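Every protein chain but one is kept in place in this view of the complex.
Letters are used for the chains, namely A, B, C, D and E, taken in the order the chains are written, and counting of residues starts over at 1 for each.
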Amino acid sequence: MNDATPYQREDNRTPDQLRPITFQQGFAPHALGSVLTSFGNTRVICAANIQERVPGWMKYQGVPGGWLTAEYSMLPYSTLDRKDRDISRGKQDGRSIEIQRLIGRALRAVVDLKALGPRTLWIDCDVLQADGGTRTASITGACVAAAIAIEKLMAEGKLKKNPMTKLVSAVSCGVVKDTPLLDLMYVEDRDASVDFNVVMTEDLEFVELQGSGEEATFSGTQLTDMLELGKHGVKTITQLQRDAIAAARQPTDPDALDDLAKHFGKN
Amino acid sequence: MNDATPYQREDNRTPDQLRPITFQQGFAPHALGSVLTSFGNTRVICAANIQERVPGWMKYQGVPGGWLTAEYSMLPYSTLDRKDRDISRGKQDGRSIEIQRLIGRALRAVVDLKALGPRTLWIDCDVLQADGGTRTASITGACVAAAIAIEKLMAEGKLKKNPMTKLVSAVSCGVVKDTPLLDLMYVEDRDASVDFNVVMTEDLEFVELQGSGEEATFSGTQLTDMLELGKHGVKTITQLQRDAIAAARQPTDPDALDDLAKHFGKN
Amino acid sequence: MNDATPYQREDNRTPDQLRPITFQQGFAPHALGSVLTSFGNTRVICAANIQERVPGWMKYQGVPGGWLTAEYSMLPYSTLDRKDRDISRGKQDGRSIEIQRLIGRALRAVVDLKALGPRTLWIDCDVLQADGGTRTASITGACVAAAIAIEKLMAEGKLKKNPMTKLVSAVSCGVVKDTPLLDLMYVEDRDASVDFNVVMTEDLEFVELQGSGEEATFSGTQLTDMLELGKHGVKTITQLQRDAIAAARQPTDPDALDDLAKHFGKN
Amino acid sequence: MNDATPYQREDNRTPDQLRPITFQQGFAPHALGSVLTSFGNTRVICAANIQERVPGWMKYQGVPGGWLTAEYSMLPYSTLDRKDRDISRGKQDGRSIEIQRLIGRALRAVVDLKALGPRTLWIDCDVLQADGGTRTASITGACVAAAIAIEKLMAEGKLKKNPMTKLVSAVSCGVVKDTPLLDLMYVEDRDASVDFNVVMTEDLEFVELQGSGEEATFSGTQLTDMLELGKHGVKTITQLQRDAIAAARQPTDPDALDDLAKHFGKN
Amino acid sequence: MNDATPYQREDNRTPDQLRPITFQQGFAPHALGSVLTSFGNTRVICAANIQERVPGWMKYQGVPGGWLTAEYSMLPYSTLDRKDRDISRGKQDGRSIEIQRLIGRALRAVVDLKALGPRTLWIDCDVLQADGGTRTASITGACVAAAIAIEKLMAEGKLKKNPMTKLVSAVSCGVVKDTPLLDLMYVEDRDASVDFNVVMTEDLEFVELQGSGEEATFSGTQLTDMLELGKHGVKTITQLQRDAIAAARQPTDPDALDDLAKHFGKN
Partner (left out) sequence: MNDATPYQREDNRTPDQLRPITFQQGFAPHALGSVLTSFGNTRVICAANIQERVPGWMKYQGVPGGWLTAEYSMLPYSTLDRKDRDISRGKQDGRSIEIQRLIGRALRAVVDLKALGPRTLWIDCDVLQADGGTRTASITGACVAAAIAIEKLMAEGKLKKNPMTKLVSAVSCGVVKDTPLLDLMYVEDRDASVDFNVVMTEDLEFVELQGSGEEATFSGTQLTDMLELGKHGVKTITQLQRDAIAAARQPTDPDALDDLAKHFGKN
């Protein structure tokens, strides 16, 4: 990397190291597929559900196939200062709208809507604890939840062909004190001069790339560093997603649930 | 009870038996106090937070002391058919408004608002899984979360005197096929001809009593049966609340978290 | 009752005495059925109307029969300090939502929705003057208005069988300075330590029971006293409802209208 | 008038004859001033209240004196087909907004806002029964209610000088089958090719004039006819307003209330 | 006119002189018909579009033919102090609602909705610069935009008969320092004691007439003066409308666009 004395991360990670990432399966048992996705202390409830109808505009315009829509919200107690609910303020938070649109686009990039048939796949991401990277954790966990839900639909014989063509995942990168870092936690995000979100498929094609100088600017070199870090992170994350989806196929293993217990034990 | 061949409950409980009740502490780590409250498969995230100011109307009217306000919501994946978010429909669900007003009144009955000082105690209850009795589980868990939050405030020296004067808890009762039952799960609630919610303090005084013939009627005898069952349930629940609050005073015990793992293992 | 020197009521009623109750028929002449319901100085316009269609969700879910829905509102000049309209604040008052849901449940308990046929019975309750007990006056008057409207539908041949199976009425009770009182007016309600609303059918079965310690608590003895008072009140009120419904069957008698004149003459 | 065989009015009035106009005083006893204004079967509750503060924009811009604001609404049962409440549709009816702005302008034309002092005079007009001319009945009744309220403020010593400089009233006119008519009832209004609303002071100066060809056109001659009729109507109405305001100064006379009883007796 | 030393207008116009009026064709090229309408420094974008369906209520009530609806808005930078957008305040401005209802009525008076067929003609008026008389400029320009759009529909063979039966235009008049003035600009409007809006057809029939004493009053003589001025203005405006509609039939003449350049050159 580009600095003699790299930035010392609070949790002692190397600049290109991810936080511990886990997917706790079956977290919202009434959902068709659900995981509690953790990137360190960032925890997002990701749920996938099927509705056996399509939005009005598809019927009206005669668009064939199905639809996938995503909703993102921060629970009021997910932040250190309590965050008002959208409904109390009467309208949805602009940032949440931006994020849920991103989640929807990312998932639609890897789901064949025609193969889904005339149904809607609902993705819900609710942040239980926010410590940086909630949008990338949401995309990553939403993919796992959707994959689990789709496998259930296939097992029920409702789908013949798996409409999910690839896995998609996402990770944040940024530059803090001239050091490019992977998977920023909140204090790093707050101090970053560049903020990147990389969304990629399992074969390392880009799905979406969002880089912002956070009301400052960044250079081409920094961009190259970010992309390298992002690609590196996605490789690892993809494998964790695969493991989680495979685990969900097994009868629930109580031992696997120790992960969850351990997380809460840390707080 | 009043029937020769009493109603056989799906989960083999006796008519006056509660479901397994647990309070998983620290579930929303950014909240001052939080528990995942479970009454069987009904799971509600209960969080308590402090805001160092009071509502505008209190300032305007010169009311001294603090305030306690509650918000209740069902997460979209808490029900078997996905439930639209309030913000998508543009207004809050009438049932949710009714419930959050009840939670607020119940907690205010046991919190001395003057002793709280010029601050607001926010109670948030979000249903993660709904299987009957979400409002009573919310009140019960909210009391535990609030007690934990208040103890933290006292430990920080922000409060001299504990403003929570008593514990409050709640339980549902109902009559199904002429059998009075305690702590109804969803299928029982759906079939009940009478639906009761009993909110009581730890010394078995009533805080709130809501009985509804569910668009039918009920008799004085049924009322007496309901009250008896409710009182019986509250006695047990109060002790579980005390244990949970005491446990939260200890350094977190990883073993205690196995409860949570076990719950999810069942699904 | 339970006290040597019982509470002296401002209007000199005995503790178990109702205020003068009247139902002024035809108050909103464009409604199918309407009454101005007065419990002393509490006056509520209650109207019943028929719409020859059912809500969208009934069609969608294929539910047979009809529907009954209630709306409750306080007119801005019904209180001593002018109350802002809901539309000015952009959302309905939480208390009003709670009350209109209660009115709807109470009426549906005595109306056979299947016998109503594929139509909606709209109940509107608008408070013209608030002096305590507006929700119980609303339920009581709504039943009279609905009964009148249904009789007109039957006279027009639109209904073969009367879908209203029983009369329903409601009354408030409370404990003021340790004295259990029936039918509280505003100053009594404000000072009450317990607040009860009893909704019963004409044969004295319970439809709904709501008791609240008003952010304090109440005992089982107080509960028993409240129920006794409530039952006592409902007996009288039921008879007044019957008279009002019978009177509405007669060609309008100008003398009967003197009641109204007398009321306004008192102010 | 301009036609050999003039239009025969359903209620046998001559073309330039007003419907019976009454102002039932004290209709909403908690308001400072209130009347039930009737123009035939059109009945509007008009209430005037004082709030001891001014709107935020006046404080912000440093405008001296007080403010007068009007709100208009049709009660759901005022029309033959039940009208949805504004709050159910989520926004106020465009027609209602237009009318309440007109009422506010009309009243402000005759109230000296500086003399009112730093307070807001709220005018509320709620239509109880609609049979044409609700906006003109509202203005006319609002003036009476405001005058009564202001006289009470003066009697309480809160105002030294009467801020209402003149009486204001309004009446509708229209052309039906080539016959210019005064004070149209609903069926006439529906069939009118021209629709006029004339707002004038007691000394017959214009305050507001609104004429509409109702999606057709009208001629200068028709305009002249309308103005003549309007002026004729206002003369009579002004005297009735004076009588009502004077009557409100007297201790309530029960006999005067017979008017109200008689109205309801007709339905 | 009625004064020895008439009011000297800031732009040296005579009391009965219009400001320069232009209609810049094709201003919003994606609209079927569009003009930038200028009355001096008041500039309004007027656009007409066709939607091949009718509103829900027409289908529901079985009303034959088409519909015409108008929307009016002031762009945030049209006023000297930036005006908040409606969507930021969460509801539409009352004044805008009043104006767009007037525009709709005015246009419907000259459009045969049955001849329009089952389609909706949308009129949009957005004020780019406000200097008095935006509502009358909107009506006047909307008529031109609608005429152009309708001629395109006829050229495309979608309409056999022109549904616009006549031209409609509008102009404001007012009394400033006792001088009746035509076509008031902002400073005149602000100082006017009477404010009139006259909407007339090309054959000088009235469509709508709105006169307001602006919270004061006006006399019959002033009314007569206003009508005279309005009629005078409409005659001239009608001819300019005809020219603009005729010009729109020609292949665009670049020279004609110099008008627009000249306007902006003045600022």
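In the analysis below, a contact is a pair of C-beta atoms (placed from the backbone, for glycine too) under 8 Å apart; a residue touches a chain by one contact, two chains touch by 3 or more.
On a predicted model such as this, the values are computed, not experimentally measured, just so you know.
Although one chain is omitted from the display, it touches the following shown chains in the full assembly: A, E. Looking at E:L18, E:L107, E:A130 or E:A244, the residue that reaches the missing chain in the full complex is E:A130.
Touch with the chain omitted from the figure is made, among E:N41, E:N162 or E:T236, by E:N41. Touching the chain that is not shown, out of E:A28, E:L68, E:C143 or E:A244: E:A28 (per the contact rule at the top). Across A:C143, A:V207 or A:L229, the single residue that touches the chain missing here is A:V207. Although one chain is not drawn, its touching partners on chain A can still be listed: residues 91-92, 94-95, 97-98, 101, 105, 108-109, 201, 205-220, 223, 227.
Across the interface with the omitted chain, chain E contributes residues 24, 26-31, 34, 41, 45, 47, 49, 51, 71, 73, 75-80, 82, 85-88, 91-92, 122, 124, 126, 128-130, 252, 254, 257-258, 260-262, 264-265, 267.
The definition used in the following text is that only the chains that are shown with their structure count from here on.
The set of chains touching chain A and also touching chain B is empty. The greatest centre-to-centre distance from chain B, using averaged C-alpha positions, is reached by E.
With respect to chain D, maximal separation of chain centres occurs for A (centres as means of Cα atoms).
Here C-D and B-C are compared, and the pair linked by more C-beta contacts is C-D.
Between the two copies, chain A and chain E, the C-alpha superposition involves a rotation of 120 degrees in steps of 5.
Chain C has its Cα centroid 30 Å from the Cα centroid of chain B.
Annotation: 60 Å between the Cα-based centres of chain A and chain D. Shown for chain A are the residues that touch two or more other chains, namely 90-91. Chain contacts here run in a simple line, from one end chain through to the other with no loop closing.
Counting only pairs that meet the touch rule, the chains in contact are A-B, B-C, C-D, D-E.
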